[in-house]
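With one protein chain withheld, the remaining protein chains of the complex are depicted in position.
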Amino acid sequence: MNNYLKHTPVKILSKTWESPDTVTFKVDWQVQHDPGQFVNISIPGKGESPISFCSWNPDYCEFNVRVVGNVTEAISELEPGGTMHVRGPYGRGYPMRCFKGNHLLFIGGGCGVAPLKGIIEYVQHHREDFEGADLYFGYRSRDDILFKHLLDAWKSEFFLHVTIDRDAGEFQYSCPTGFVTEAIKHAQIDPNGKIVFLCGPPVMMDKTIPLLLEKGFHEDQLWVSAERHMKCCTGKCGHCMINGKYACKDGPVFRYDEIKGVTE
Amino acid sequence: MTEEKRKPRIAIHSITGCAGCQLTIYFIKDRLLDFLGAVDLVAAPMIKGKNDDDGPYDVCFVEGSVSNRRDLEHLKKWRAQSKVLVALGTCATHANVQGIKNFHDARTVHERVYGQEAANLEGGSAPVAPTPLDEHVKVDYKISGCPPEEVEILKFIKEFLTGMHPRIYHEPVCVECTKREIRCLLEDGKECMGPLIRGGCNALCPGVGHGCTGCHGPIEEANIPQTIELLKANGVPLKLINQHLQKYAGLAFDKLGAAIRKEVEGP
Partner (left out) sequence: MSVSPCSAQSLLAHEGKPLNSVMASDRRGERLGKILRKDQLKPLFQALQRKGSLYAPVKTDMVRFQEITTPEDVDAIDFSGHAFFPPKKYLLPNEEELFAIREGELRETVAELDQQFIVNVRMCDLNAVGILDNLYLDPEYPDPYYRAKRDATTFIGLNCVHELDEYCFCGSMDLQREYDLLLHDLGEAYYVDVRSDKGMALVEGLPDAEDDFTPPLPRTSKVLDPKGLWPFYADKWWAGDNELCVGCQRCTTLCPTCFCFDVKDDLDLDDLSSGKRLRVIDSCHSPDFTRVAGGHDFRASRLQRYRHRVMHKLQYYKDEFKRSMCTGCGRCIRYCHSKIDFVKTINEEFVHE
């Protein structure tokens, strides 16, 4: 019997520090997956950690890791040429085929931008399927901005709006200092024909969703990605259950009306 | 990294207490040589003649509570010269039995213990209210226990040596007790502090038919009012319950809202 808890070794092609505590790994792994799905990365002796795909490319995979604990710290110490132990992909990603013909709105906060980058790359590979895309990304400070090297390309292809919570200073992509929620509040957005992808810290989600609903968005136009404590990633260990749904198996991507009001 | 990793410099120091906590480290028997091989034990006055008192230390284990001015001076010095400071044992984490003094008139206690000499406690020996280390300095990790458990110390050392932030077990005694299938003493109408107390001991005392006396100190979410109700229902007098709460971690239970300041009179 195939052991679902067993990891596959993949070769690390490159490693890029995006911010003082966030690093992106590019690995030599060709695996079919949807944007929004995730893998489990293992460091034998230290543990495992769920990490979402932040790329969509048939030739390789990218994972963006924020150092928040023992395992993510150990992952961040891996080096190009070395081996990363992964298992997956897991969960339900974004059903991109269902969004054909729509205009996409991305709202991301902090490391929540990473899984959204996976969708953006999917869109870039299937440009003719989508009307266009607006990118609203918020970070705590300029240092925390992820994927800086891609901002020019994104700006030339899509509408890009980056907010910085404090001390934005002079920054070519930014609006005045403030939260991404403020930017959404003041943006003129016609809900018609749009699909919204939200990914970020709980407080950002809680504040942004009512704003969107006020603007006339329907609940089934909003897609959220749920962050939970995950261990097994296959709906067994029970940690990530949110009012009966498993973030790892039924999610992590949910249409808002599916998990509206559930928090636990 | 091409150069060989430097062994971490470890110190084991002591202030007011019985020194039983550091003995637990030396009593790890067949693992002691592994431990000594993995670290550079630069200061351990109990077992070493030559000690580096000035640091710097990568990890400094401190046992005992701050009970006089000399303790405080030492603690501040060790803190300043240590990357990581670990409060080892319940004296260091909760002030332990000497902390009972906090619930009594200090002068009465001093006279009772030192008689005529009580008035002469001066300089480094001048008493301060017995307090856990974190009342005075930043403590990075706390391994409680009277004495702390060998497995907890070993786990800490292993996780530290692999560059991790060690994780300390913090479920109540009942969890391990139930997993060991021990008949519940509370259910039998006896005294046991298990529901309030941090485990990690693998239910050592209940395993031999003795109720938990609480030597690991309280868990984060201790439900004190309800546990007192359970003990009272078993016929344990409130005064005795409060004495149990005061015994190892009175200050912590006091902070958690246990009304133990008024209830107990006289030493």
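Quick notes
As written, the chains take the letters A and B, and residue 1 is the first residue of each chain.
By our rule, contacts are C-beta pairs under 8 Å (C-beta built on N, C-alpha and C of every residue); 3 or more make two chains touch, one makes a residue touch a chain.
Model, not experiment: these values are computed from the prediction.
The chain not shown here makes contact, within the complete complex, with A, B.
In the complete complex, the residue from A:33, A:85, A:117 or A:161 that touches the missing chain is A:85.
Only one residue from A:24, A:72 or A:208 touches the chain missing from this view: A:72.
Within the complete assembly, residues 1-7, 42, 44-49, 68-69, 71-72, 85, 91-92, 95, 97-102, 191-193, 195, 201-202, 218, 220-221, 227-229, 231-232, 234-239, 241-244, 249-250, 254-255, 257-258, 263-264 of subunit A touch the chain that is not shown. Where subunit B meets the omitted chain, the residues involved are 31, 34-35, 37-38, 154-155, 157-158, 161-162, 170-172, 174-175, 178-179, 181, 183-184, 186-187, 194-196, 219-223, 226-227, 229-230.
Please note the rule applied: only the chains that are shown with their structure count from here on.
Subunit A and subunit B have CA centres that are 43 Å apart. Of all residues in subunit A, those touching subunit B in their complex are 45-46, 69-70, 73-74.
Interface residues of subunit B, counted against subunit A in their complex, comprise 159, 162-165, 167.
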